[in-house]
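All protein chains but one are shown in place.
Right, chain A next:
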Amino acid sequence: MTSLSEEVLLVVKKVRQKKQDGTLYLMAERIAWGPEGKDRFTVSHLYADIRCQKISPDGKAKVQLQLVLHTGESTTFHFANESTALKDREAAKELLQQLLPKFKKKANKELEEKNRMLQEDPVLFQLYKDLVVSQVISAEEFWANRLGGINNTDPSPYNNKQEVGISGAFLADIRPQTDGCNGLRYNLTADIIESIFRTYPAVKQKYSENVPHNLTEKEFWTRFFQSHYFHRDRINTGTQDIFSECAKQDEKGLKSLVTQGVKNPLVDLQSLEDKTLDEGYGICTTQPSTSNANKSVKDSSNSAIIKRFNHHSAMVLAAGSRRGELASDQASETSSTDGNSRDSDFFQPPVKKVKLQEAIEFEDLQRENRPKTVPLNLKKSDRYAHGPVPLQSQQYTTSQDIINSVNYIRHEMANYKPSLTQVLSSTAATSAIAALSPGGVLMQGGAQQAINQMVPTEVQGELKHLYVAAGELLRHFWSCFPVNTPFLEEKLTGHLEEMLQTAYSKFQIWQTRRMMRKT
């Protein structure tokens, strides 16, 4: 009961938690709730522990506020005062909004940041292990010129990340598996859910409306997979389905896309024909069936699939470009014709002109007057096409060398005069032949192995780590030049030299260890 000494900022009565009526207190450092009639808090969270708050959407019967903790737990408060429920909730929310950011610990965040960097970058992690853990260099120094740069320019490097598009086949990745007893199991990951939400905003809306008040998350997705919305080839038989609305919304979206028309006049099939034949003229080979009655169920299910694929692809495409639109240079093209400029042809000509010019252009008939570029000149295009091949030998001989030597040998052979007094003994000759024939001692050069195959991978790895670590130290070393501050001078003469020494000795140790192991 320390709360009495605290400053209470807001008191809200008639707040239910776990079906119990009670009172919510917002204090300077924590939020607390106590059941009615008792003078102790059953719920109490420090602001620092709270990750975020969530509220139920407007228009819902229940007015709720949810607190999500860093630990992942959550607490839901239900504002039950009929007349002022909304106002109460708003007040609590506002106050929380002001309070929460103050308690976000900065240091904590930095640590998280470092952690994340190490996790994301295995090379960095290894470096960290090599240099910091083995105490070649202090942690502060290690981070000094890494984190510094990041912190100054951009608080969160997430923004620099390229937006990842959505795989076109994300729905295919949730193929159901039978669980053996007449059931189906769908595997959902956070990524897939994210994809579904980004592609189908209508589903996201349903989700936020229904979860967790009406349905649990699991129920929601179960229904999703059972719905006709997911199995679009089944004809909607009009059952009560929370997703039937989504389907309708999609339909509407598709329609609005269609009526918006296309910006590129060259792909507008509707205005392609100059003069369509009047009704009643012409040979109609395929009668466009005016009545839906004679369309079989199968036909309409087929066309539903087709519609679905078009819609799905369009949505996936849109989800991918939505974020990128802001910065992309594409925007310049589209922005000029935005809006419903179907009929106002004041907007059309620029795009049209450009497209027409593009269409009639023969770039190879014109003399090139672009700035001269250096073409990529591939000596061995095979190698480019088939990827790198392991190097066969370390020494290269130019073709001129080879020709010269062949000529030389030929010349020598032509002028060869056997001096029969100085011949080899037969045993020496046979051993020489054996040495020169394939598999012999002297012929091993041809079958020389590439270095990366000769050395075991772990040795390669170790060497690489040592190399990177030394490189990092050298980077530190060189970054001290020019030495214009006493601090740098101290760093240079003091421990850096020492550090390099340590690194060098480390390499020595490794080498001797290797030599020992080898022998």
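Remarks
Note that in this section a contact is a pair of C-beta atoms (placed from the backbone, for glycine too) under 8 Å apart; a residue touches a chain by one contact, two chains touch by 3 or more; residues count from 1.
Here is the rule we go by: contacts and distances are computed from a predicted model.
One subunit of the complex is not drawn; among "Erythropoietin", "Putative aldehyde dehydrogenase", "General transcription and DNA repair factor IIH helicase subunit XPD" or "Cysteine dioxygenase", its UniProt record names it "General transcription and DNA repair factor IIH helicase subunit XPD". The residue from A:Q270, A:N415 or A:N484 that touches the chain not shown here is A:Q270. The chain that is not drawn here is touched, among residues A:A61, A:I283, A:M413 or A:V441, by A:I283.
The residue touching the chain not shown here, chosen from A:F103, A:F125, A:F309 or A:Y467, is A:F309. Although one chain is not shown, part of chain A still touches it, namely residues 165, 167-169, 171-172, 175, 233, 254, 257-259, 261-288, 291, 293-294, 298-299, 301-303, 305-307, 309-310, 313-314, 316-317, 320-321, 330, 343, 345, 349, 352, 356-357, 359-360, 362-368, 375-376, 378, 381, 385.
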